[in-house]
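Shown here: the complex without one of its protein chains, the others still in place.
Note that the chains take the letters A, B and C in the order they are written out, and that residue 1 is the start of every chain.
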Amino acid sequence: MVHGTGRNTGGVTKHRLEAFSDGVFAIAITLLVIELRAPEPEKGTSLAEALWDMWPGYAAYLVSFTIIGVMWLNHHRVFDQVRTVDAPLLVLNLHLLLWAALIPFPTAVMADFLREGDDARTAVAFYSAVILMAAISFSLLYARTTRDRVARLRYSVGVLAYVVALGLSFAAPYVALAFHGAMALYYLFDQATVATERAPER
Amino acid sequence: MVHGTGRNTGGVTKHRLEAFSDGVFAIAITLLVIELRAPEPEKGTSLAEALWDMWPGYAAYLVSFTIIGVMWLNHHRVFDQVRTVDAPLLVLNLHLLLWAALIPFPTAVMADFLREGDDARTAVAFYSAVILMAAISFSLLYARTTRDRVARLRYSVGVLAYVVALGLSFAAPYVALAFHGAMALYYLFDQATVATERAPER
Amino acid sequence: MVHGTGRNTGGVTKHRLEAFSDGVFAIAITLLVIELRAPEPEKGTSLAEALWDMWPGYAAYLVSFTIIGVMWLNHHRVFDQVRTVDAPLLVLNLHLLLWAALIPFPTAVMADFLREGDDARTAVAFYSAVILMAAISFSLLYARTTRDRVARLRYSVGVLAYVVALGLSFAAPYVALAFHGAMALYYLFDQATVATERAPER
Partner (left out) sequence: MVHGTGRNTGGVTKHRLEAFSDGVFAIAITLLVIELRAPEPEKGTSLAEALWDMWPGYAAYLVSFTIIGVMWLNHHRVFDQVRTVDAPLLVLNLHLLLWAALIPFPTAVMADFLREGDDARTAVAFYSAVILMAAISFSLLYARTTRDRVARLRYSVGVLAYVVALGLSFAAPYVALAFHGAMALYYLFDQATVATERAPER
């Protein structure tokens, strides 16, 4: 059906772009679990203790899962306003996916080093930097697709919040991680509301 | 096509939500195999013995594969009753996917520790706890999408069964794993029947 | 769109079933590469030699990639004859996916042990057994969906060929692997031809 009719006014390209992007988000969000490996407790340590000791991994999984979930929701929202797909949009979308697909890596780094003193600062800062780049790539995509100044402004504020998170990482890595979690939850409820406010009219 | 027409009454959002969820289920179910690693038998042990010794891994693969398969069927059923996607539904669905995508991790833990005495209890209990959380997240989704009291009651009974499985894990881990397998098979045939009873009318 | 209209005569369930199955095939075929790990050559061994020594891994990748590709083609063909999805079909399809998704595991075992004497026989036999189970699960699916006796007979012959491959594994593992490759290629061209013979009439 999708390809069966002779004339699809702008639909197919956008459909494949969305399906490809959805695929990358779905894979990236599911690959997060690979970074959680079955522990190999040392002699004298029980499995229960070893599983307990992995809590930074769970926290990292939870925050990254929420962040990628919000990115997927957000992507939906951005492309809702797109009528025709042009070359800059294709490139900006691939740029966004580059950072989204990278997230499992800093997540694993953060899980491994969250309790390692100075290295914890590095790990959370590295994580924050990748999330910041993802936020910037979203802003670039959004700047291309909307002329709504208020919306653009909101995105810029979001980017600023991630700059703050990056700064916090050096001072207080745990607080920075909690800040990421809080922002992800805020955006989750915010985006979910916005995404469905439009539902009745469709 | 999907996005080409101007007016899609509530369909597109639901379509992307289902496609994204299907993607996560398909990836999680296929990632289970990653936890089965080629064995590295010690000197004097044949590959045949080493492959045989991995049976907890096969049992865990089988049970988790069936459970995720049932979740996929179940998800289909729940969304069959959904007309419009609202914010709580989006959040509850993401909450469900969070637990579904996590399943390969406790599966690997159970495969590694099923023959390890006290740690076996911990491993199966950990597995049961994650499956219980997945069942609860399904109940929350279901409570949101149906007003059918009988159906809600059935789901609550299902959650109770997983509480029993969690309790069993501490007493008799092997029995608890068998119980998980039996429940998954029961739900598989039950869901498969329900899912297709409606087929003629569609 | 897909779910937006009130009446979809039997289409939706089949569509989601195919999309989910396609997802599992696509993920399983792509996960094969994970079993190819960057080598860690010992002192005095060049990377070129180490990469050359991995040839069983390349052979295993090639054969398994072709087999899963043929399974995907074959799945398309089987479901082409399906009008309504019923409970046994759902269960038989999940049973097929269980074996298809497992293939990366025996592929890795075969790659690791193909040059290990007696263990090579075990490794190729293990591989052949999993492929045989996949062929049987396909036959069960096919027996359910067609009444065409000639077609059913062809499938049974296919299953017999995999029994031969299993027997060969114990006698001559390299020959058995070559036999798998030859069969996969035969089915690839055969299926590709059958799949597209019907194209004009659709």
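Please note the rule applied: a contact is a pair of C-beta atoms (placed from the backbone, for glycine too) under 8 Å apart; a residue touches a chain by one contact, two chains touch by 3 or more.
Small disclaimer: the values here were computed from a predicted structure and weren't measured.
Judged over the whole assembly, touch between the missing chain and the shown ones holds for A, C. Note that of A:58, A:105 or A:174, the residue touching the chain absent from this view is A:105. Interface residues of subunit C with the unshown chain, by the touch rule above, are 1-2, 5, 8-12, 14-15, 18-19, 22-23, 25-27, 29-34, 36-39, 41, 46-48, 51, 61-62, 65-66, 69, 72-73, 76, 188-189, 192-193, 195-196, 199-200, 202. Seen across the whole complex, the unshown chain contacts subunit A at 1-4, 7-13, 16, 19-20, 23-24, 27-28, 31, 34-35, 84-91, 94, 97-98, 101-105, 108-109, 111-113, 116, 118-119, 122-123, 126.
We adopt the following convention: only the chains that are shown with their structure count from here on.
For the pair subunit A and subunit C, the distance between mean C-alpha positions equals 34 Å. Residues of subunit C in contact with two or more other chains: none.
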